[in-house]
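Shown below is the structure under consideration.
One protein chain omitted, others in place.
Letters A, B and C mark the chains in the order given here, with residues in each chain numbered from 1 onward.
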Amino acid sequence: MVIVMKAQATEEDIRRVCEAIEQIGFRAHPLSGEGHTTVGITGNRGDAGRGDLETLPGVAEVRRVLKQYKLASRETKPDDTVVRFAGTDATIGGKDLAIVAGPCSVENREQAFELADQIAATGARFFRAAAFNPHASASRGLRVETLKILAEIRERFALLTIAEAVDSETLGLTAEWADIIQIGARNMQNFSLLRMAGRLRKPVLLERGLSATLDEFLMAAEYLMSEGNYQVVLCERGVRTFDSHAGNTLDLSVIPAVRQASHLPILVDPSHGTGRSDSVLPMARAAIACGANGVAVEVRSLPEKTPAGGPGSIDPEQFAQMMHELGQIAPVVGRTLPRETHGGAAAE
Amino acid sequence: MVIVMKAQATEEDIRRVCEAIEQIGFRAHPLSGEGHTTVGITGNRGDAGRGDLETLPGVAEVRRVLKQYKLASRETKPDDTVVRFAGTDATIGGKDLAIVAGPCSVENREQAFELADQIAATGARFFRAAAFNPHASASRGLRVETLKILAEIRERFALLTIAEAVDSETLGLTAEWADIIQIGARNMQNFSLLRMAGRLRKPVLLERGLSATLDEFLMAAEYLMSEGNYQVVLCERGVRTFDSHAGNTLDLSVIPAVRQASHLPILVDPSHGTGRSDSVLPMARAAIACGANGVAVEVRSLPEKTPAGGPGSIDPEQFAQMMHELGQIAPVVGRTLPRETHGGAAAE
Amino acid sequence: MVIVMKAQATEEDIRRVCEAIEQIGFRAHPLSGEGHTTVGITGNRGDAGRGDLETLPGVAEVRRVLKQYKLASRETKPDDTVVRFAGTDATIGGKDLAIVAGPCSVENREQAFELADQIAATGARFFRAAAFNPHASASRGLRVETLKILAEIRERFALLTIAEAVDSETLGLTAEWADIIQIGARNMQNFSLLRMAGRLRKPVLLERGLSATLDEFLMAAEYLMSEGNYQVVLCERGVRTFDSHAGNTLDLSVIPAVRQASHLPILVDPSHGTGRSDSVLPMARAAIACGANGVAVEVRSLPEKTPAGGPGSIDPEQFAQMMHELGQIAPVVGRTLPRETHGGAAAE
Partner (left out) sequence: MVIVMKAQATEEDIRRVCEAIEQIGFRAHPLSGEGHTTVGITGNRGDAGRGDLETLPGVAEVRRVLKQYKLASRETKPDDTVVRFAGTDATIGGKDLAIVAGPCSVENREQAFELADQIAATGARFFRAAAFNPHASASRGLRVETLKILAEIRERFALLTIAEAVDSETLGLTAEWADIIQIGARNMQNFSLLRMAGRLRKPVLLERGLSATLDEFLMAAEYLMSEGNYQVVLCERGVRTFDSHAGNTLDLSVIPAVRQASHLPILVDPSHGTGRSDSVLPMARAAIACGANGVAVEVRSLPEKTPAGGPGSIDPEQFAQMMHELGQIAPVVGRTLPRETHGGAAAE
């Protein structure tokens, strides 16, 4: 069930509706949109108490939400969710495309700084490092070390940082040091982790599981939101199919489907989603063309310096080229690239 | 094995090479590219006769082709194949994007004409009608009737026509009346049909099977080409996956993979590939953005006139809007829309 | 719609019902079961003429069939279909398990005879050879040659023969020379071929396509049946999934689902369905254990004689061992192996 507030409803009206919901034993989720606020309700079965809520001041309408996911549904909140970051003008889900870039792993402070410099120069605003590789059993000390480098990058290059959490310990560390907590594809249905992250008030980048349906993907977001964390960013990064021309099959067709079913922003990761460097630029362009709110790519240092890099990584020159191309596609879909002129310059 | 001819090789040189190949019992396939010609060889095992061929006049190099498909491979022919149509400047695979549009079925002469008029007005050059629905057992008479309407449309609106062939009888009729023969997804591995179509000298639009790997897709093209028909246009129209947010999962990630592996042009059909009208425009934009040579969409008459239409069909207004948007994305990938200004005008 | 005849309905009653159906413009399909006959109706939409039919002599009930496939549905015909072969006591779909065995291809008359001898000795009743490899473009002469060898095997070893048809020409030849016409996985949705085979009165072995859903599989059978050929045997031989531990993923879970949805018999081909010789015996046992009506396996001559054989082929000793094991599992599911003692003896 969702309470649609009138456009002129006051903060006080909204508070009173939330209290009324809590009093009848449910949980209230005020979700503010462009024009008006909606209040999602979780924990209820059926229409208990519906009558009373309709008569409260500021209430425009009480509606049932038919989807299994309620708070993540566009039925509950028709306006796009825009995730904002205190002290910056960066957003995910707004008019600006969100560009996330970074290395596979941060092993070397200087290399990470050089890469961050190149990334920031293009206008990208988000730096991601798989701080905690879920495969490796890094010591706590090493993890903190990596997160501190991320924090320095944040300071020096004005980049917002993203790191992955895989359990309660890494969740705590990431929440402390990074701007966005990533929950990876393998943990998309780790409901224990989702609930813990839902209790934080930090944006979460939630990757789609390799065989997650659209409904399961949005239900995972619902776990986060039903605990009160509404700053959820979705990320498509490939699904499992019979084919093997790429590591995974990047499912761009989920983008228009998500945008119709949900108000949450969605990014596309063509690096992990294809595992082919030569597919990253084409698929990044396609992602923006079909309505994604941004892309996340893996950038490696130039080959002569460090040859390594994941199978879907691109080098800084290709990254600058990508920014240039996305800057041209953005206006076709009513979007802009942050610091677009700069980005264009870098690509020359 | 492929014979790479020198740029200055003469027609006579090429003919002599082909004769030499046929004399040692194989089949020669001269494939002319932008700069120079390559001659593919089929039927051979190993390097039989390699030595002799290398010494012929005009031969630059004799190379082995590692892929299972030889003639369809970019190893054999590095230049993009451009399919041309006698008496027109329309192409598939060239600088111009190829836009294919048409109704699910041609049942009504007047409606078909009206739709063809609207399609032609946007600058699109190809009109497709599922003349022979593989599900329906239309009589021969009805089939000829439909094909005659297509031929009239060709005449009156200067549109090139596409119709599907499913067996020897329909193949003969289609070859007689239409400009392009479509072989549908369900028949992608109907090797008997492929071989028959390979013996014709008409362009073939070959749809990817619902669970065809990239290699199987290109092997199906190889069947056509090894019979001497090199005018093959590929078409991605969705694959089978676990997910059901759309009828099929449109696999755009195959586009950059095909373009690397093969010289053949490839179109994307977002109507059948998603089965969702609201996904057609986003996925058409994405298809062009990631390098497809064009799109094929199902257009229905405006609802007030005929409500019916496949689940992924769009109406003429949406089609004009699509043309407008593709016209903006085309230059980002070095392409143009045919009669672009006209297309833009239609969308206003 | 289906007409259920009374148990005591006469041939004359049934004929009159069929005539009445044809008179109102539909097609009647008398399907005789154990106890009573049902008459399926195709070509109708809605309940046209229902009233009249109900009053005819011998009619017990007129029912609507909800599934998309009508004649293939167990709603239409509750009893299992048993395919019989004139002049023999062999059946598919009856109490006896149907065991189909044979080489990948018949290239050598003597080897084929030796193999047929070994197969017949175990009690198996069906000999299959991929007479027409759909990949190869064998000449008509070679095809007839192969079919003649099959016919000799039929004569000499009292084995019923199976060969594949891929188009009108091979369909005619196969119908002439073999006992069962196979329509392979790649042609499961070759509706033109299905309709042609439906007009014959020869049993058809219809393989499931690599990405065919249960409904599509039974709809393919419906194409055959709606033309009047009710002797359809289904065959599961692996589907496409993300995994690659085997060539395909043999979907045994479709067996109980088919047996509930349809009255048609179903075989399992663990040779092509797994592509792993070491999986053939375990999966053959499992197929019988979950209710399949038999198995089809590829048997190669013993290695010292001809090393070749498909990736999922077994040798004659393994085949005899398989027969021995199936003979032990058969009674658990209420089945028998033909000439069981003989089969047991061969395995010693």
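As a working rule, contacts are C-beta pairs under 8 Å (C-beta built on N, C-alpha and C of every residue); 3 or more make two chains touch, one makes a residue touch a chain.
Keep in mind the model is a prediction, meaning the values are calculated, not measured.
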| item | value |
| --- | --- |
| Full-complex contact with the absent chain, from C:Val83, C:Leu159 or C:Val239 | C:Val239 |
| Of A:Ile21, A:Val83 or A:Val166, the residue in touch with the unshown chain | A:Val166 |
| Touching residue (missing chain; options C:Met188, C:Met225 or C:Ile255) | C:Ile255 |
| Residues of chain C (touch criterion as defined above) contacting the omitted chain | 211, 213-214, 239-246, 249-257, 260, 273-274, 276, 278-279, 282-283, 285-291, 325, 328-329, 331-333 |
| Residues of chain A (touch criterion as defined above) contacting the omitted chain | 134-135, 137, 166-168, 170, 186-187, 189-193, 195, 210-211, 240 |
| Chain not shown, touching residues in chain B | 211, 240-242, 244 |
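Simple rule for what comes next: only the chains that are shown with their structure count from here on.
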| item | value |
| --- | --- |
| Geometric centre distance via CA averages, chain B-chain A, whole Å | 38 |
| Inter-centroid spacing, chain C versus chain A (mean Cα positions, whole Å) | 52 |
| Per-residue multi-chain contacts in chain C, two or more chains | 211, 240 |
